[in-house]
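Missing here: one protein chain of the complex. Every other protein chain is in place.
Which chain is which? They are A and B, in the order written, and residues in each are numbered from 1.
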Amino acid sequence: MNTNIALLLVLAPFAGFLINVFFGKSVGKTVSGIIGTLSVAISFATSIYFFNALTAEPKGFNITLFDWIHVSNIKIDFGFLLDQLSVLWLLFVTGIGSLIHLYSISYMHDDENMHKFFAYLNLFVFFMITLVVGSNLLVLFIGWEGVGLCSYLLIGFWYKNQDYNDAAKKAFIMNRIGDLGLLIGIFILGHLFSTLDYATLKTAIAGATNIDLYWLSAAALCLFIGATGKSAQIPLYTWLPDAMAGPTPVSALIHAATMVTAGIFMITRLNFIFDLTPDVQSIIAVIGAITALVAATIGLVQNDIKKVLAYSTVSQLGLMFLALGLGAYEVAVFHVITHAFFKACLFLGSGSVIHALHGEQDMRKMGGLKKVMPITFITMLVSSLAISGVPVFSGFFSKDEILLTAFHHNIPLWVVASVASIMTAFYMFRLMFLTFFNAFRGTEEQKHHLHESPALITFPLIVLAILATIGGLISLPGNSWLNEYLTPILPKLASEEHHLGSTEYLLMAVAVVGGLVGIGLAYAKYNKQNTVPGDDASITGFAKVLYNKYYLDEIYNFIFVKSVNELSKFFRDQVETNLSAFVFGFGKVTNSISLQGKKVQNGSVGLYLFAFVLGLCAIISFLFLAQ
Amino acid sequence: MNNILNQIGIENYIFLSVILFCIGIFGVLYRRNAIIVFMSIEIMLNAVNLLFVAFSTYHQDAQGQVFVFFSMAVAAAEVAVGLAILVSIFKNSGSISIDTLKNLKG
Partner (left out) sequence: MSILLILFCVLAAITLSTAFLTVFSRNPIHSAIYLVICFFSVAGHYLLLNAQFLAIVHIIVYSGAIMILFLFTIMLMNLNKENEVHKPRITRLGAIVSFCLVCLILITIFINSKPIAGEYIATGEDYQSIKVLGKILLNEYMVPFEFASILLLVAMIGTVLLSKKEKLEK
């Protein structure tokens, strides 16, 4: 029974994909959209079923479908592990996924390839579910690769634009580089423990007396490299801002709520490995903190509304990795959930704005939209307050937990994270003020067509805004439902005591004040003074460096792409010409030999007879001498 | 009845046959007239036949003579066909010098 429901969970989106691929064009746009949404909604319903079932059976459901690989002493079977962590992930992936599908029905309505869009979205959800429910690292890897593929397909959805295609390729290739790390990590783990199954790994590590920590750290580091690729951390984060080339629902689903959280999921899944390698954890924490700061600084000066949100995502993911690096997995999971709510809301809201302005994404040409698009404004305001860490909203609770953990472990990291949070508040409200306040800066034509978006767009916005508001309730300090829920996965939670002392209240106050300072600065500059960022040409100095993303893309291009190009040119010019001359030389030699040999056959019978006689003499002498 | 080779000795027959054979080879290589070449080939065949018969007497066995029988049959067939080919070539090219038969030049 559970097996069947698990199969339904995984295969419903895949069925949606198949139907949309084969029949999407013939059934029409709305129907294909409804089919897509329905398949994800079915998965959501089954995840709720499993959520309820887990209260009765806290051990989780281990469903084996079939024996897959059996090589010497490594046995990998294809199965699902539905425990607290995977069901939690499933709930928000499929839940937010269905909302975004609903949103896309209206958003992509003008596109002629809408059925293809829903097919790709469904395929993505299928792979994401596979990634999350897999019972071993290899099934996770299948999902990992699959979501990378779907990301490529969806980023380059409007394939007629070569820039979008390049962005899609960049995303895929950078993901692949990370995947190499993941694969190497999987190989090392498989070699060390002869298994890739989570449960078996856990017992093997718990029971092992002498684990080679050097190799375990190497495996953990390689797995983390895979996570940096997928979750856009330094050094493999440059694909995420370029990935904004895809349609806004794609950015919301993949690059805010689901795919980029895969790295965090994997590390949380394998927490028992990372707990044994404190060095790698330090590396993770430091990289997370630095990414958070760097991305926040870049986001301060961007003018494209989606790029600001993209850098915000990278920054928030950095904070999550900081939490993971400090061993506070439950805090990272909490922030993942709240971030999914408010970031998806922000992206969908920006999509609504872009839709109303018929494709305009530059904030310098927006403004004064709050009267024309009230629902969008209010929902985005709520989400911005959440991300800035204003109390009551969900972001406050999750971000505060991260800052608290950082403070208890390592003060410099706390400073870095706090600065990043202040900058977050600043640029988010810069976005809000530039987009919704003061006067409209676009063309007259656009001004006449401004209107609030239809219900299918605003409904998901409202739902997500509500969730962003009340989402903090799942893990209140001192009384965290989430921590109790995740205890079977993270056993050390049971022994931890969370008490709120004066330090904690002080830190909370500091964080809130910091957020309000950021909002105030943004208000002062962009609302009161009504500053509008200038044209690209007018940006100078350090701001220019930030605007050009610290020239990191150019640096990568110079170091990696150019050198590979030079190497291939070398091979083409030097090595290949010589090699082909050598190979052709064989032919030439044979040719010249045969040219000389041709002279034997001059057709004169006399010569042939002479050759007969000579051969006869030779044979006779040979036979005679052989005796 | 005595073996006649008692008087003559087999080595004489061998020498005779060998020299006849070499004359035949010389004729094949030296002359350019196709008819003479054919005749030289007949000389060679005869030399071999002679040797066969001589050895058949030496071994007192008839099998040597049987082989000569077949050799003669083959020689006859070969001459017939060879001369027919020669006649066609002569009709086509007008000369029977084997130097003109260069069509197989590679």
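Operating definition for what follows: a contact is a pair of C-beta atoms (placed from the backbone, for glycine too) under 8 Å apart; a residue touches a chain by one contact, two chains touch by 3 or more.
Small disclaimer: the values here were computed from a predicted structure and weren't measured.
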Problem - Where the unshown chain meets chain A, residue by residue - result: 606, 610, 613-614, 616-617, 620-621, 624
Completion exercise
Note that chain B touches the chain not displayed via residues 1-12, 14-16, 18-27, 29-33, 35-36, 38-40, 42-43, 46, 49-50, 53-54, 56-63, 65-66, 68-70, 72-81, 83-88, 90, 95-97, 99
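What we mean here is this: only the chains that are shown with their structure count from here on.
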Handout entry: chain B-facing residues of chain A, complex
Key = 598, 600-606, 609-610, 613
Problem - chain B residues touching chain A - in the complex, by the definition given at the top - result: 25, 28-29, 32, 98-99, 101-106
